[in-house]
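Notes to accompany the following structure.
The other protein chains are all here in position, but one chain of the complex has been omitted.
Our next item is chain A:
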Amino acid sequence: MGEGTGELGALLLADARLPTGGHAHSATLEAALAAGLPGERIPDYLSARLRTVARTEAAAAVLALRAGLDEPVDYTTVQAALAARTPSHALREASAALGRGLARLARRVRGDHPAVVGLSTAAQAVPGLRPMRPVVIGALGAALGMTEAQAARAVLYDDVQTVTAAALKLHPGDPLTTAQWLLDAAPDIEASVRAAVATEGPDDLPARSAPLIDQWAGEHTYATRRLFVA
């Protein structure tokens, strides 16, 4: 089913032109800058994310990918575990909004795959919470035949590029510099890929929190002028 599409799937998920709504998100960068983060410290912000919230999301995508290859497919535990590690309502909603765009893509391209059909189980895990982004990425990864490392890296890469693309709008600078930021983040990205793939189950899903990211995400919901939804 996923034959020959794994490598392409990894590229597709990393492509900013993918029409799934990612352009409306800044990975909380907009609120961070509003709270006084100096532009030159954006690489440090990336590092904080990659060690904490993005690592949790990458590991959740790996667990979801595994669940998507199980029979029957059941994303309940991974969605619930991720929700329990995302105390911020604003961040859960942002993740669910991104998940919704990705789920639309999944249904279009692999709507009959059990990993995609099974996404309804994720929607039942927590009342009122649609499947979160890492769960849908895992489902797509399973349907397209991606490896666990590819799914994890797609989550982390997308996290970095969400910040860098938003940075160019919020704190205009040389776009080539942001490419350097990405490559400089390689050790943090690969450490989190390894941690994600080594995750055994929902109980040991990484749970490192970043208190100021939660705080800024909360402040953003009260901001009257904003470019990005989150």
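We adopt the following convention: a residue touches a chain if its C-beta (ideal position, glycine included) is under 8 Å from a C-beta of that chain, and two chains touch if they have at least 3 such contacts; residues count from 1.
In the analysis below, contacts and distances are computed from a predicted model.
A chain of this complex does not appear here, and its UniProt-recorded name among "Putative iron-regulated protein", "Spore germination protein KB", "Urease accessory protein UreD" or "Na(+)/H(+) antiporter subunit E" is "Urease accessory protein UreD".
In the complete complex, the hidden chain is touched by one of A:Ala10, A:Ala67 or A:Ala83, namely A:Ala83.
From the set A:Gly4, A:Pro72, A:Pro172 or A:Pro211, the residue in touch with the chain omitted from the display is A:Pro211, counting the whole complex.
Interface with the hidden chain, as seen from chain A, comprises residues 28, 32, 37, 41, 44-45, 47-49, 51-52, 80-81, 83-89, 92, 126, 129, 205-216, 218-219, 221-222.
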